[in-house]
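Read the structure below first, then the notes.
Omission of a single protein chain aside, the complex is shown with its protein chains in their original locations.
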Amino acid sequence: MTLQAHQLSCIQGDRILFEELDFSVKAGELLLIEGQNGCGKTTLLKTLATIRQIDAGKILWNNQSITKLSDDYRDQLTWLGHLNGIKLDLTAAENLKISCTLNGLSVSDLAVMEALEEMGLYGYEDLPVRVLSQGQKRRTALAYLLLSQTLIWILDEPFVALDVKAVKLLQKVITKHVEQGGIVILTTHQEVGLDTGRIQRLRLTR
Amino acid sequence: MFKTYILILQRDLTLALRHKTEVLTTIFFFIIVISLFPLGVGIDKELLQKIAPGVAWIAALLASMLALERLFSSDYEDGTLEQMLLSPQPLFVIVLAKVSAHWLLTGLPLVLISPLVGLQYHLDFDRVIMMMLALLIGTPILSLLGAIGAALTLGLRGGGVLISLLLLPLYIPVLIYGAGVVVDSALFNNNTETYLSLLMGFLILSLVLSPWATAAALRIASE
Amino acid sequence: MGSLPSMGDYGFYIGASYGLALLFMLLEPWLLGRKKRSVIKNVQRFVRINKNRHD
Partner (left out) sequence: MRINWFKYAAPANFYPIAGALAPWFIALAGVLAIIGLYWGFFQTPDILTDQKQYYRIIFVHVASAWMGMWLYAMLVLWALIGIIFNTRLSYMFAAAIAPTGAMFTFLSLWTGAFWGEPSWGTWWDWDPRMTSMLILLFLYIGYMALQSAIDDPRRSDKASSVLAMVGLVMVPVIYWSVNCPNPAECAALHQSSSMEQIDPNIRNAMFIMVASFWIYSFGVIMLRIRNIILEREKQTRWVQELKECQ
């Protein structure tokens, strides 16, 4: 259960973001991608998450190219970008239910309520997400992580717009996932607070 | 697979029905456009009967194009489109669901109010039936091809005008054969069935072509 | 035959067609030349920026 990148390069317009990147992440590991703004962190994450086509090089999941695997690889993947991926006109519960069914999980209403409660959204489940605050919207998006049983989490700056309590909560969730043998790839400007010492750092120099 | 189709279809319909006004704008646009022509062209009975099919089809074409811009743009802006791209379900099922929602909200209502065209343009009963039948087969084609245009111009400035520039050439066969059905039935020669079968053939071609092209365009747009 | 071609009284139409063709086929390379000069000016701007940045 490893995710490897070989000679990975990304070109944005006519600028080369990074060239011949090699790394590999095993189950139960967290890969932290660092670099200043605009050095291609998000582009790398999008390429890993198959949102963006690979310019040059290969990405292997269990030694099979992710472009060949495509839907099977996406089955194992959860992505959270800067956008929350939730509809503002629907309620938090409806959003979560749709995300789960979309990713092939049949999940009971009770489980949805528990996930929302765990993210500190008790009492807000049936309100249209439009009325919630930015932090609460972010928690709704993060609540899906509790329900998803995928192995790989790719999170693009997940701690943005979260208050101290939510940050601690998310760190706990990520740590639990990594300990259970999951793979987490994320970018952040804060401390990840993972104490089990299985963090791999990758610096994109530009 | 089918569960996802129903899920996305339900989601889009609930979303649309929470903003009833958007649904009605398309229908009122259709009614206004068909009511404008007699004011411009004159109210002579034979003339109106002759131009009725063409007018109805052009109005339907423009009305369905009106609602296309919002087909993917709201999902694009709030990130749900990214989640759809990453769902293990094949993307063309999701695209078909969204196109069906668009058709139910814009295409079907046009079919249901097309008898209004019959009234305004003095069409007799079986012309109106032919018109409704032609629109019933034709409007899904408009939604399917329209989805390609909507996906290609996602997030671009001036998207509305650009969509019509891309799609009008593709809509021409629907217009020719769609209007041809009604004109032909008016002349009492018997090959309205061939027109309808041509329209059906075109519908099947769009059903095959559009999901692939729209999915490819969506992946390109959200890179 | 090699006789001089007579235009009949359609000189306008023939002249307009060939005139238009000639106009387009001269205009296009000329426009591309102008575009090339403006693109090169743009590149030279980048060259100067990079030079100042390095030294």
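The first chain written gets the first letter, and so on, giving A, B and C; residue counts start at 1 in each chain.
Heads up, the rule we're going with is that a residue touches a chain if its C-beta (ideal position, glycine included) is under 8 Å from a C-beta of that chain, and two chains touch if they have at least 3 such contacts.
Fair warning: this is a prediction, and the values are worked out from it, not measured in the lab.
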item	value
Candidates B:I34, B:A101, B:V128 or B:L152 - the one touching the absent chain	B:L152
Where the missing chain touches chain C, by residue	1-8, 10, 13-14, 16-18, 20-21, 24-25, 28-29, 32-33, 35-36, 39-40, 42-44, 46-47, 50
Chain B residues touching the omitted chain (full complex)	148, 152-153, 156-158, 162, 165-166, 168-170, 172-173, 176-177, 180, 184, 189, 191, 194-195, 198, 202, 205, 209, 213, 216-217, 220-221, 223
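One rule holds in what follows: only the chains that are shown with their structure count from here on.
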item	value
Chain centre separation (chain A, chain B; CA means) in Å	37
Whole-Å gap between the CA centroids of chain B and chain C	42
Chain A and chain C: spacing of chain centres that average the CA atoms, whole Å	52
Chain B-touching residues of chain A, taken from the complex the two chains share	46, 49-53, 71-72, 74-75, 77-79, 81-90, 98-99, 101-104
Residues of chain B touching chain A in the complex	3-4, 7-8, 11, 14-15, 18-19, 74, 77-80, 82-90, 219, 222-223
